[in-house]
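Removed from the display is one protein chain of the complex; every other protein chain stays in position.
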Amino acid sequence: MKLYLHYLSIHVRSAMEYKTSFILTALGQFLVSFNVFLGVFFMMERFNNVKCFTYSEILLCFSTVLISFSLAECFFRGFDMFPSMIGNGEFDRILVRPRNTVFQVLASKIELTRIGRLFQAFIMLGYGIIKSGIKWDFLRVLTLVLMIVGGITVFAGLFIIFAGLCFFTLEGLEVMNIFTDGAREYGKYPVSVYGKTVLTICSYIVPFALFQYYPFLYLIGRDVPVWYCALPVLTAMFLIPSCLIWRLGMKKYQSTGS
Amino acid sequence: MITVEHLCKTFRTANRSAGLSSALKSLFHREYKEIKALDDISFTIPDGEMVGYIGPNGAGKSSTIKVLSGILTPDKGECLINGRVPWKERREHVRDIGVVFGQRSQLWWDVPVIDSFELLKDIYKIPQNAYRDRKEELTELLKLGDILRTSTRQLSLGQRMRCEIAASLLHNPKILFLDEPTIGLDAVSKIAVRGFVQELNKKYNTTVILTTHDMQDIEALTNRIMLIGKGRLLLDGSLEEFKALAGENESLDELVARLYCQYHI
Partner (left out) sequence: MKQYLSFFRIRFQTGLQYRTAAIAGISTQFVWGGMEILMFKAFYEASPGAFPMSFEALTSYVWLQQAFLALFMPWFWDAEIFKAISDGNISYELCRPAGLYEMWFTKNMAIRLSKAVLRCFPVLIAAVFLPAPYGIMLPGDIQGTVLFLLSMLLAFGVVVAFSMLIYISVFFTISGQGIKMISSCLAEFLSGAVIPLPFMPDGLRQLAEFLPFASMQNAPLRIYSGDIAGAAAWQVIALQLFWLVFMCAAGKLLMHRALKQVVVQGG
């Protein structure tokens, strides 16, 4: 942990060497997701509700997904950028250091510009909290935190799978964007909006619904069992297959060197 | 002490030809070409020896270095470095080695060099006192003084290489791998780097394995030469024995070129 903070401080100082670029990129991140927000805003203004979710509820849902995604992208960026790390030999450097490889990849890139997105997400969260009229108690606050942590877990798992697959092939991996960017883009509405099939896929295959939909229903006070709020914990299971793919990939790398 | 016995490594690369039909064919049946990167390599390097490892591009030099540094697992053969098998005990093993890749940097581009050093200190868990002494010593030997406070991107190539070498030695490794450490350097920096490596070897009895195309590096630093081609160890002997192969008025570069020709590599 101390070592990670050390990495973090170097990342911050590196970013500050290019202040203008940093600010502009962060602003860009803000603008891009602001477009998405405007889309939601105009749609909700016109239709008032979708599948019985109100505007403030949608904003709550949207903001938790966006917070999870920005944080995951900020801290797990090393896996997202992994193809270039293999390409330029940086990964060999990691292998000749006496530390865990996952940790080193994790620490090698920290994308602070995602703060632009995070900023917007928090504004929406604030607005959603005030307007949604939720009666906050300890369990609901905990649910909200669990949703965000669960989201980070799932996105991190996806990034690690992506990196693990890079050991086998570099071609066609853009498909992974369906899950990462797709979840960010379409996670703005609760999964049920997209119908039953999508909800099933997101419950059992890629567990988006476990941190977004089910606990969200509990959060906004729908008539659902209390244990729904604990479902984000299950997302930890998603890390098992992702770490397995990573280890398989590592083994392959060490036996072929490419 | 490094012992390597009958090391073999074969790479399979998919044979691909252009065109849509062969691309479709390759979905079902792939033809592979086997390349022997290492073909029964054996050698022993005692502590404190400086070895020059030469051979044309693609001869198997970097595969050997990768095996020795624990990055690559060989198909067959054994390798024992200070009592450890590198690829089996990677993390313990790499604590004892230092690697300098001449073409790639391990320093952080935008922060002062000293910050990269501090981070390496934490990565290798070097105790504060040991780190301070080591840093001072390296600073003096490599004349790093004021450049430690400069950020890497503002350094000249020679300054940067000196910092790279220092960075690889902070944890006081027993074995140092130098991969083309003088590539692109001016004469002054080259001589400085060579002088430093010699001194290091004398003082700490550090084993040095040097891969390079620069025969002057070899001549100045090493007392033993290994020539590898097509994955096979073709020559292994002292620098004197090697020089004796040269004809009259034949420079070392010319000798190496002639040997490559002779062995068809």
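Note that the chains take the letters A and B in the order they are written out, and that residue 1 is the start of every chain.
As a convention for this text, a contact is a pair of C-beta atoms (placed from the backbone, for glycine too) under 8 Å apart; a residue touches a chain by one contact, two chains touch by 3 or more.
Small disclaimer: the values here were computed from a predicted structure and weren't measured.
S.K.: Please provide the labels of all shown chains that the missing chain touches.
M.R.: For the complete complex, the undisplayed chain touches A.
S.K.: Tell me which residue among A:Gly133, A:Gly195 or A:Pro241 touches the hidden chain in the full complex.
M.R.: Here the residue in touch with the unshown chain is A:Gly195.
S.K.: Touching the absent chain in the whole complex: find that residue among A:Leu8, A:Met81, A:Ile123 or A:Leu173.
M.R.: A:Leu173
S.K.: For chain A, enumerate the residues touching the unshown chain of the complex.
M.R.: 20-21, 24-25, 27-28, 31-32, 34-36, 38-39, 42-43, 45-51, 171-175, 177-178, 182, 185-186, 189, 193-195, 198
By definition in this document, only the chains that are shown with their structure count from here on.
S.K.: Which of the residues in chain B end up touching chain A in this complex?
M.R.: Going through chain B, the ones touching chain A are 11, 63, 66, 69-73, 87, 90-92, 94-95, 97, 99, 101, 104, 106, 108-111, 115-116, 118-119, 122-125, 151.
S.K.: Can you tell me which positions in chain A touch chain B when the two form their complex?
M.R.: Within the complex, chain A touches chain B at residues 2-3, 6-7, 10, 13-14, 17-18, 88-90, 92-93, 95-99, 254-258.
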